[in-house]
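For this view, one protein chain was removed and the others were kept in their places.
Let's turn to chain A:
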Amino acid sequence: MAAAVVTAGGSDFSDLREIKKQLLSVAERSRERGLQHSGKWAAELAFALEPLPLSELPPPPVLTEEDARDLDAYTLAKSYFDLKEYDRAAYFLQGCKSQKAYFLYMYSRYLSGEKKKDDETVDSLGPLEKGQVKNEALRELRVELSKKHKAQELDGFGLYLYGVVLRKLDLVKEAIDVFVEAAHALPLHWGAWLELCNLITDKEMLKFLSLPDTWMKEFFLAHIYTELQLIEEALQKYQSLIDAGFSKSTYIISQIAVAYHNIRDIDKALSIFNELRKQDPYRIENMDTFSNLLYVRSMKPELSYLAHNLCEIDKYRVETCCVIGNYYSLRSQHEKAALYFQRALKLNPRYLGAWTLMGHEYMEMKNTSAAIQAYRHAIEVNKRDYRAWYGLGQTYEILKMPFYCLYYYRRAHQLRPNDSRMLVALGECYEKLNQLVEAKKCYWRAYAVGDVEKMALVKLAKLHEQLNESEQAAQCYIKYIQDIYSCGEVVEHLEVSTAFRYLAQYYFKCKLWDEASACAQKCCAFNDTREEGKALLRQILQLRNQGETSSTDVAAPFFLPASLSASNTPTRRVSPLNLSSVTP
């Protein structure tokens, strides 16, 4: 019935006023049904658009005969519902026929079950009952809702609730179907889309869904691309949304920041987050991601400021606890950090990030068994958490079990095939196991997918050195130096001196005096290789004087970016990583 009023139009964004109207009305309707998060989302988005003149404001929803009949019960129950007295709300809503009242009735029964379940977990009768606590209401709800569903009496919200019940019962396939149906019935309801995001695990599944062709789909696709780590596509979608006129939406800005965080483009992510904080200073959502970024960059004052700020806003939020945990971790107060992550988990046991971060803290404290426990928990919550797998690998590496940790690194690598850190870790393990061929493959691959820490090439070069493949080693060192210089960063890089030293020796052996002396001169710039460089320079001079006169034209140093510019993008051919190991 009312759905007809607010069906989202086509998939274009030409009529922003229409979109705004739809958003406002759906926000109102979600609120009426106690769906606060969807309401908030719609309102946030609506806020990003131009305000409407009075004449164009959406009319208040038309009340039907049924609505009028249930109005008293609904009003009473809604106030109970808002006070979190779900059973009471449900009691007064019994027998209501109108869609709105019926939804609230079912929804309060569902929430009451969930609340009881959470309470039950605290005092169960034994270890075996721990996992048994179930939301008792779910099965009844399912039976009733499916009856209604068969009779096609459910509106968009009703379908959404049915889907949620199915998902809680682990009936994933049915749940997806119902959520798709809900999205068709009421495309404006963000909750249904969000649930779909959680249920879809890969791109293939996404392809086979028949989704309603509305502008909401764009938001959904952008979101799910971020979830599935298809960052490029996600960023594209978000950019086009901004171009369409949602440039002020904090939701989109935060999502873009998260996307940049996921591809580890730290600077961009940081600047976007800063922008976001300016626009929405009391925002707590996504601030944990922000703090991760600050942590990675070791920006202590900023992190401290953020932590204090958030603590002032609301100290009992998962995100706040996480930020404070990160803050302590950066200050190397790991016990306190672990404490705060534990608090975050108490607030929300399903908050995955905290488990992993807690694992990291335990690692810092050298409490490996607790770390393993934390990581295993993280994996239990989400099997696809590559950081937890990686953390487990690191733990076992610390325990000096390089073969054992291979499995974990491999799992992490499977989840993030293009992340160089896992590849470098794998390579190091193979190196320890003396499987140099495999190690070489890993390092090369790490370099090829874009090395974050820029260590893969040095390690590869050293491997070649060990195997007496001096030519390849020299090539690697050259590439490494080019990489460092082309970055433009003048960071103190430990291995640069080693690279120059090796190259100097290499060219010296090859009797390429010019190159050798250039490298040796470079060596002199570093403390640890200065003497060696000087000695080599003297030797070269001697030998040169003995031999014929050198060629006079001094070419530009081969290793500088100038020579690199000729072939600006070194073609990094990514060959398939074919490790000989048979194990998973």
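As a convention for this text, contacts are C-beta pairs under 8 Å (C-beta built on N, C-alpha and C of every residue); 3 or more make two chains touch, one makes a residue touch a chain; residues count from 1.
Throughout what follows, contacts and distances are computed from a predicted model.
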item: Hidden subunit of the complex - UniProt protein name among "Anaphase-promoting complex subunit 5", "Serine/threonine-protein phosphatase 2A 55 kDa regulatory subunit B", "ATP synthase F(1) complex subunit delta, mitochondrial" or "Sorting nexin-32"; value: "Anaphase-promoting complex subunit 5"
item: Of A:K84, A:K97 or A:R139, the one touching the omitted chain in the full complex; value: A:R139
item: Identified contact with the non-displayed chain, of A:L433, A:L467, A:C510 or A:L541; value: A:L433
item: Of A:L399, A:V437, A:C510 or A:A525, the one touching the omitted chain in the full complex; value: A:L399
item: Hidden-chain contact residue, picked from the options A:R17, A:K97 or A:K147; value: A:K147
item: Contact footprint on chain A, counting only the chain that is left out; value: 123-132, 139, 142-143, 146-147, 169, 171, 369-370, 372-373, 376, 380, 392, 399-404, 407-408, 433, 435, 581-584
